[in-house]
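With one protein chain withheld, the remaining protein chains of the complex are depicted in position.
Every chain is named by a letter (A and B) in the order it is written, and numbering of its residues begins at 1.
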Amino acid sequence: MSTRTDTLLSVRGVETYYGKIVALRGVDLDVHRGEIVTMIGANGAGKSTLMMTICGQPQARNGQIIYDGQDITLMPTHEIVSRGIAQSPEGRRIFPRMTVLENLQMGAALVDPSLFDEDLAKVFKLFPRLKERINQRGGTLSGGEQQMLAIARALMSRPKLLLLDEPSLGLAPLIVKQIFDAIRALNEEEGLTVFLVEQNAFHALKLAHRGYVMVNGNITMSGTGAELLKREEVRAAYLEGGRH
Amino acid sequence: MKTATKVKTTGDATPNWDADPVLSVEHLTMRFGGLVAVGDLCFNVGRGDITALIGPNGAGKTTVFNCVTGFYKPTEGRIVMRHGPGRQDDAVEAVTASGLKWQSTNAGGVFLLERMPDHEISHKAKVARTFQNIRLFGGMTVLENLLVAQHNPLMVASGFSLGGILGLPSYKRAQQEAIDKAVYWLERTHLVERADDPAADLPYGDQRRLEIARAMCIGPQLLCLDEPAAGLNPRESAELNQLLKYIRDEHNVSVLLIEHDMGVVMEISDHVVVLDYGVKIADGAADAVKSDPKVIAAYLGVDDEAEIDVPEIRKDVAKVAAESDGATAAGSKKASARKAPAKARKPAARKTKAAAPAADTAFAQPLMATGAKAPAKRGTAKASARSQEKTSAKAPEKARAPKTAKAKTGTTGPAKTAAAGGAAKSAAAATPAKAKPATRKPAAKPAPAEASEIKIANSGDYPGKQPHGTRKPRAGGGNNLTRIKGIGPANEKKLNTLGTWHFDQIAAWKKAEIEWVGAYLSFPGRIEREEWVKQAKVLARGGETAFSKRVDKGDVPTSVPGRRGAQPKKTTAKGGKA
């Protein structure tokens, strides 16, 4: 089944609805092994919906999602996740009444426990702030710290594919930089495949090997990060006027 | 705090926020169990100002907001909200002594927010707020959201529901007025078309604006916004800026905002307060705060030099130039010349990378060549440096302009500019001690050789040990320190000031030196975190790190492509200028 090693995730013609409202209108995209792929687009374009559809919540009404050679379109979320997809969802869905450590333990629930300490050290190196807060409850962390925790928790599951939904949201410039550096390092050193949805188009495109632009539930452009950064349409819509 | 309060008031007498504060936070302390989230914080929010509260994540910004808006009861401290002009010091003291929560007259009013429950702060003291993770009434329509915000006046108009149940006309009138007010704010926020849609249906950016509109419907005097631009794209951020300015200018509402988007903060803020670990580290006008090294180290991040350091370096350089006497003038000007390219390089580098990777390597080679054999062509260097100086001020703006126009000059540039660039660099190298950061005052004089050749006046003020430095790099010029992750052009300059030119010097640092340099450069802990020493060891051996490879490829806009030689830079910017 896994004779093809190249493509880790392939999304074909996926349509997703909320009730009668179309959120995705036939999305095609590929994420290859060892790649960082980003998806940019305006608010409400359907970026987060796509990410959630990959995780099976909501399920695609039409189309197909193949992950690691298997059709996961209609799999329940927990089965999808157990196959090595980790998501840091939009809105920092951490466990507010659990401590930082417990949150991270939850992230590592499916991983060999003997690896926990090693992973924990790695994650704390990435986010020293979390180490300071190790026994604090998730809900009492500041917004940015919760974001860090959400990403850290996703990493604890040793994913093959990491889905990040707006990881830079609400983070200080310095931290954003650290997180993007960390993503790059994980990708380069450990070959982690990353699919990233970002509002911060400039940083995301700079980081990513390839990017897609989503408008109104459709993918309108794709190319390498550098190519997209050059495109006039991209600049006009997502870059100009902001800091970069 | 003591260090911070004196920091800066730009020029003229008392700034607005001290003369006419709408809100004063005085010695605010907030503890959660043993954790001190905010410690003895004092700052003022000027009437009619847009004040930004910035700082790293977890610095306590939202905690301050929650104290101001009554969601937390502060452990200690006083928070004074004033209606009406002036400091009203007498009234403030009178209310504090009286044990009342507030006192209000026709002329104004004084509200001690730490004594008031949250809903009274909104209702009486007229402080409105928004939330980091948008809190709209998702199942209610946009219009309803704005009507809920006018609850208190409408309650009175409805005779506390009795008149409303009986259908008295006075209530219908009041309701119509409330709807008119809502429509006004919907127009301002471009949401009229969506008035009858549930709030949860709106896209993220619209929800952010709706939350602001809702807060405005309570008729506030102070509007507190918690990360209003989070998750907005640049265009939406720009719209937000317009809206906030409109609110300030047309409705005379003071705005206090927490924001991470420096584009928003720097563009619209009259006043910036910076927190770190619950303590104020800077307070002043936006420009002043932006270039405060403490702020850069704690918050903005030093790697952003190319984007953020611009004014600092410009000022820095100007100052150095002014201080220099005739003998060193040429050198320092060259330092200034060196900086300008640093800024302009970024777009150029990116462009070349995107356009022609092949050209990129071709580009780097002449650089290295000239870098190696460039020493001492003072005459030409001086001349070119002078001509650069004029344009150096303009360079940053250019760097921000759309890059396509410059693409051609960028690629044709190298041959012409390489020579001058190399010369400028060597000149800079000759006078390293002068190229020091202006915000610190380390006087770099010739030093006794046993410790470091560079003598820092207050060297003893920093913990640890000053590393050994030489006044000049060894033959062949210094290494390109920007190949170390964490060191950008500005840091490289600072390190050169300390006499650090080579990877092996950094590689030799021990704990004491690391501590000292960290403190000196105002970013304690970062050297360890970014593993400068480890990187330097690899690079000193002639090895490569993942980061240095990217630098060499020109992928890192804040670093300088090029391998050994001293500082093979300048070239690209001059291309842009020509």
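What we mean here is this: a contact is a pair of C-beta atoms (placed from the backbone, for glycine too) under 8 Å apart; a residue touches a chain by one contact, two chains touch by 3 or more.
Convention: contacts and distances are computed from a predicted model.
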**Hidden subunit of the complex - UniProt protein name among "Inner-membrane translocator", "DNA ligase (ATP)", "NADH-quinone oxidoreductase subunit H" or "Bicyclomycin resistance protein"** = "Inner-membrane translocator"
**Request:** Give the residue, chosen from B:G86, B:G138, B:P463 or B:G543, that touches the chain omitted from the document.
**Result:** B:G138
**Fill in**
Out of B:D18, B:E177, B:D197 or B:D287, the sole contact with the unshown chain comes from B:D197
**Request:** Using the touch definition up top, pick the residue from B:K101, B:R129 or B:H271 that touches the left-out chain.
**Result:** B:R129
**Complete:** Where subunit B meets the left-out chain, the residues are 69-71, 118-123, 128-129, 131, 135-141, 143-144, 147-152, 154-155, 158, 160-161, 164-165, 167, 171, 175, 179, 183, 192, 195-198, 200-201, 214-215, 218
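Throughout what follows, only the chains that are shown with their structure count from here on.
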**Complete:** Interface with subunit B, subunit A side, in the complex: residues 42-44, 91-92, 128-129, 133, 136, 140-145, 147-148, 166, 169-177, 181, 185, 188-189, 199, 201, 226-227, 229-230, 235, 237-244
**Request:** Give every residue of subunit B touching subunit A within the complex, in rising order.
**Result:** 32, 35, 54-63, 132-133, 203-206, 227, 230-238, 260-263, 298-301, 303-304, 307, 350, 353-355, 402, 485, 529, 546
